[in-house]
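Complex shown without one protein chain; remaining protein chains in place.
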Amino acid sequence: MNPGVEKKKEMFYAMLRIRRIQERIESCYLQDEMKTPVHLYIGQEAIAVGVCSALKKDDYISSNHRSHGHYLAKGGDLRALIAELHCKKEGCSKGYGGSMHLVDTSIGHLGSSSIVGGGIPIGTGLALASKMNGGQRVSAVFFGDGAADEGVLYESINFAMLKTLPAVYILENNHWSVCSHVSARKAGDNIFHQALPDLLMSRKIDGNNILAVYQAALEAIERARRGSGPSFLECETYRILGHAGCESQDPEGYRDCAEVKAWKKKCPVDNFREQLLKEKTMTPAEITAMEIKIEIEIDDAFAFARKSPLPAGRELENHLFCE
Amino acid sequence: MNPGVEKKKEMFYAMLRIRRIQERIESCYLQDEMKTPVHLYIGQEAIAVGVCSALKKDDYISSNHRSHGHYLAKGGDLRALIAELHCKKEGCSKGYGGSMHLVDTSIGHLGSSSIVGGGIPIGTGLALASKMNGGQRVSAVFFGDGAADEGVLYESINFAMLKTLPAVYILENNHWSVCSHVSARKAGDNIFHQALPDLLMSRKIDGNNILAVYQAALEAIERARRGSGPSFLECETYRILGHAGCESQDPEGYRDCAEVKAWKKKCPVDNFREQLLKEKTMTPAEITAMEIKIEIEIDDAFAFARKSPLPAGRELENHLFCE
Amino acid sequence: MPWSRIEADCLEPNFGNECEDTTRLVSYQDAIREGLRQALALDPNVFVMGQGVDDPSGMFGATRGLQEEFGRDRVFDTPLAETALTGVAVGAALGGKRPVYFHNRPDFLLLAMDQLVNHASKWHYMFGGAVNVPLVVWACIGRGWGSAAQHSQALQGLFFHVPGLKLIMPSTCFDAKGLLLAAIKDNNPVLIIDHRFNFKQNGLVPEKMYTLPIGKGQIRRTGKDVTVVAVSHLVVEAFQAAEELAAQGVETEVIDPRTLRPLDEALILQSVCKTGRVVIADTGWKTGGVTAEIAAMIAQKAFSSLKAPIERVASPDVPTPAGFTLEEAFYFGKKKIKQAILKAMNYNQLSAKSKEASRRCRAG
Partner (left out) sequence: MPWSRIEADCLEPNFGNECEDTTRLVSYQDAIREGLRQALALDPNVFVMGQGVDDPSGMFGATRGLQEEFGRDRVFDTPLAETALTGVAVGAALGGKRPVYFHNRPDFLLLAMDQLVNHASKWHYMFGGAVNVPLVVWACIGRGWGSAAQHSQALQGLFFHVPGLKLIMPSTCFDAKGLLLAAIKDNNPVLIIDHRFNFKQNGLVPEKMYTLPIGKGQIRRTGKDVTVVAVSHLVVEAFQAAEELAAQGVETEVIDPRTLRPLDEALILQSVCKTGRVVIADTGWKTGGVTAEIAAMIAQKAFSSLKAPIERVASPDVPTPAGFTLEEAFYFGKKKIKQAILKAMNYNQLSAKSKEASRRCRAG
């Protein structure tokens, strides 16, 4: 199914926007105004955008330390994100969370965990809550290949299959967990691909191909809403930058430069741009307009963040409990 | 491969012996001299005996709360077991462990855990130690269908495959975890059967058929010793008695009497006896002789246990640390 | 085999301080079950999950019959996957539900620590208050019949240390129901650690739905000579010790904190100010446990009121042994509490001061 011109443009715009935001964060990061460990999403944009473009606003997402892409793709507020990176009061988590702990309840994002795998059962629980309420809200659970090492994934998927929950598990296999290659951690293919298809729909997708991700996500989401249970989408991709911080902060020597180079060529944003231009879905002028619009929005968000007040030390004990 | 007459007799003897020991424990249990929660192995004897008959003395086993069968099949000292059930000083764990915590280092049994799934990674670690020492000792890891719910199984098997460890995972699927049927906990078939065969040899076996278990175990153990990595043996069986204690203590109403009845007919000891008689591997007189020998041994063990002194209260703080 | 079944065969002591408006005697298990039933009936978002909540034995009877009444969607068994299922409960709570997760024994909570400590108890704070986790986790301490090291741990000392987690340890049928309902009503994660010995009791429990404040203790017996702060089923032991010592002319005040976090410090301090002598009794290990915090708190905030060192009665710092002779040495109750009370009573500040000072400073 072809998503149609408008949807394609939207998706391209969303990817481009996430990319530019990540780049801006990266370019400012060494100024030390964002005093929080950032895990940039550059190179993986097609996954968050592909999946979230197939979700509705009140569907749930669960996210991890590499959190910006999911938050933005789902529609999270940009100003609140940038303010959070500056640990400001108007940040989405009021400065208590930082880059790894984003939240935006208005779009079904109930908070990201920086414990690898920690969000997986929580996303499963959101699917359970949804099912108890009729099952119309889908829970999309994003996690990395590192998280797939954790037994909680197995436990969660078993539970989702057992209760036929409306959950979509999205493994972003970017091949690395910090400086550990997936082959140092995982034996063979992901075993969930071998589950019975009626219990778990499973797909292995080119995670740098937005249309492939979107297509698979549509299928999985439709299945979930129909009440047929969970899906598992493994999206092959690559972490172009280092684990945390900006490119220059990546330690040397743990991976092959050629590998990085090769993957840079598979850039999901560039490739989709080329495709859209080639098939004449968009003109270069349209893209330029997008770039300008995005830049203005980013400038605004950074300005907003810089102006936003800092939380005061005496607020330290706020928010421990909810009344 | 036919195991040969002597081996068959040995295996029958081992099963019969475990059965008679379990029965004796059951018959005495309400006298309240064994003040420890016993989880009887009745109906599952073919698994422990089938596997342990294929192991060498210095191979490792890991066990769980349903521990008597593994301990005895591997060659654990009977007197020390019965004394432990009486919480006596000459018990295998000196009365500190009770029924769920058996140990006999002379036969590669380094202690059983009563945390469901707790022994699985420990058995994996024993396989790692073995591999580091040349890989000639195999680690056989026994656990139930309840333990297969735990993510630690997934993590452990992944690690064993990754490091091609000499481990054999033996899932004793007796269909129940306390009063929960496996279908209330598990969606579909055990996913490890779908692993790549060169990473994980996987078999589903009739766990009440001693020869089938023995055969599969031989294969798995041979594979482990050859350095080809782990195996996963799912043995279908049934917990004839209640979860803990004796038959009369099983709560009513959680399972179908007909189910229990049908499985009682598949008794691994009875069926093997019949087979051996039919194929004339053994005579009824030989079996009678076995029964007598076993009874004498059991009497002796109970007498030993009753005579054994109790640990004194002032020894409470012993054994916290090893010098 | 007394291991898995308990009979509610004794009456709670008459503490004389609660539940004046009823004469209805209810067993501990029924008090909890009634609370659950009322919560399930009142709020469609409440649900009950856990290994064996639909068993015939029904979690010491506390969940018996609930599945039949409320259906399999609202009362359900779970896989043995404590890590994930705790996270599932957290997620369901975030999704607007009010899960009550029966975990059976605290020992198994060690598998759920990441979700309880890293997630549930931090979620509200970590997002600046944007979200909250109305979750109740329940576990019941095992004891006796060789339950041994992995099936009888009183782990409140661990959870007590965790900010963002409320911790309740009831001791009466009345409290068991009222605090359970308060926990379900609370918008934060609440851990209830119960004790199987509590399930022996019958007590007065009103039929109506009621909640008790989380963070308020209760004086179980008034006395002017010495204060005993006792936790969970030790309240009864302390009460009996106090009654027996009254014959010897020692008037013991028995305080039941009921909730450990938040702790009713004011109630404890007020009593200590009056008595100047303190015994703290908890079922957990001594070192780094609940008695340590309460003792340290009193020693700081009521420093000048103290007439004797604070006595801590707690489990020895070893795993629980299986053997009954060893168990006997491990567990304690009335007798040891009495000894501690007498020790506190017999301490003579001035004479001890000079003696100790001379001894220590010679050594030093």
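Letters are used for the chains, namely A, B and C, taken in the order the chains are written, and counting of residues starts over at 1 for each.
Note that in this section a contact is a pair of C-beta atoms (placed from the backbone, for glycine too) under 8 Å apart; a residue touches a chain by one contact, two chains touch by 3 or more.
The model shown is predicted, which means the values in this text are computed figures rather than measured ones.
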item: Displayed chains contacted by the hidden chain, counting the whole assembly; value: A, B, C
item: Option touching the unshown chain, where A:27, A:106, A:249 or A:283 are the choices; value: A:249
item: Option touching the unshown chain, where B:5, B:30, B:129 or B:196 are the choices; value: B:129
item: Sole contact to the chain not displayed, among A:3, A:108, A:125 or A:146; value: A:146
item: Touching residue (missing chain; options C:158, C:191, C:204 or C:254); value: C:158
item: Full-complex contact with the absent chain, from A:67, A:177 or A:209; value: A:177
item: Touch criterion as defined above, residue of C:168, C:182 or C:295 at the omitted chain; value: C:295
item: Touching residues (missing chain, whole complex) on chain B; value: 60, 62, 91-97, 101, 103, 105, 110-111, 113, 115, 118, 120-130, 132-133, 139, 151-152, 155-156, 158-159, 162, 318-323
item: In chain C, positions touching the absent partner; value: 83, 107, 110-111, 113-114, 117-118, 121-122, 125-126, 148-150, 157-158, 160-164, 261, 269-271, 273-274, 284-285, 287-293, 295-297, 299-306, 308-312, 317-319, 321, 349, 352-353, 356-357, 360-361, 363-364
item: Chain A, residues in touch with the chain not shown (by the definition above); value: 29-30, 32, 35-37, 87-88, 91, 93, 95-101, 113-118, 146-147, 149-151, 177-180, 184-186, 244-246, 249, 251-254, 310-317, 320
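The rule is short, and it goes like this: only the chains that are shown with their structure count from here on.
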item: Centroid comparison with chain B (C-alpha atoms), farthest chain; value: A
item: Centroid distance [mean C-alpha coordinates] between chain C and chain A, Å; value: 42
item: Residues of chain A touching at least two other chains; value: 151-152, 155, 158, 162
item: Chain C, residues touching no fewer than two other chains; value: 78-79, 81, 83-84
